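A quick write-up on the structure given underneath.
All protein chains but one are shown at their positions in the complex.
Entry: subunit A
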Amino acid sequence: MELRPPIVIASGVGGMGEYLKLIDPKHIGAYTLKTITFNPRRGNPPPRLIATQNYLINSIGLENVGVEKFIEELENRVYDELFKKVKVIFSFAGENFEEYLLVAQKMAPYQDRFVAFECNFSCPNVHFNPLSNVVELERMLSELRKRLNVFLIAKLGVEGAFIEEIAKIVEDCGWDGVTLINTIRALHVDGDRIIKGGISGPVLKPIALRAVYEVRKKTNLYIIASGGIMNEQDAEQFFKVGANAISVGTALYKDPKMIEKIAQKFS
């Protein structure tokens, strides 16, 4: 996969393309859509967000229309403008192993429209953690590889097993890349309120750097680094430890124009 610039808009944060209202597409290598699941998901009840200077905790809970509605939207050309402007990565997940396969099956006829499929194995806001069952995960990776010819990326988190061990399995199953890392389960106490969700932002950067470093040592996978990249200096560190591209998420909330600054440095 060739991304110029090597900058990806992260799934979730980027919604379904809305940030193209604020960012010139020439600064974006690929735009990852919000994760689509087999069934529609209403997402988690509010409050869904809390932010500080150093982190954001989100509890969106994969709110999405479900794969059938998404395909209907594709057929109705809802995303044609987006496809014209940028390369698009399709992100998907399931509430069990079977649902991952069903989404892949339904989306297989449309895979040529996307530069890659990113399989979200690590959302901290759902109960199912595929990374905690390595045997089943391996079976699913192989099955998904058989069903899809597109550039396949596994989005991994650090909860479940050592990430480099999982990444090696991903590579051995014939996958092309990994996105490292997803948000991590976290909790914020705000007066009487407790907000549980996935943490992102600057606090994640050292963990993500270590993950990229370890996975690069162990695999030849295409690595999209994600986690606390807030500026071009952060991006540079991830490239130094082995990333092929970087994914920007939470930084968009602070300054959408940050993408331009990073792109200018790495174009």
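Convention: a contact is a pair of C-beta atoms (placed from the backbone, for glycine too) under 8 Å apart; a residue touches a chain by one contact, two chains touch by 3 or more; residues count from 1.
In the analysis below, contacts and distances are computed from a predicted model.
Trainee: For the chain that is missing from this picture, which UniProt protein name fits: "Oxidoreductase", "MBOAT family protein", "ABC transporter domain-containing protein" or "Multiple sugar transport system permease protein"?
Mentor: "Oxidoreductase"
Trainee: Where the complex has a chain not shown, which of A:Gly177, A:Gly201 or A:Gly227 is the residue touching it?
Mentor: Here the residue in touch with the unshown chain is A:Gly201.
Trainee: Could you list which residues of subunit A touch the chain missing from the display?
Mentor: Per the touch rule, subunit A residues meeting the hidden chain are 12-16, 18-19, 21-22, 34, 42-43, 45-56, 58, 60, 63, 201-202, 230, 250-257.
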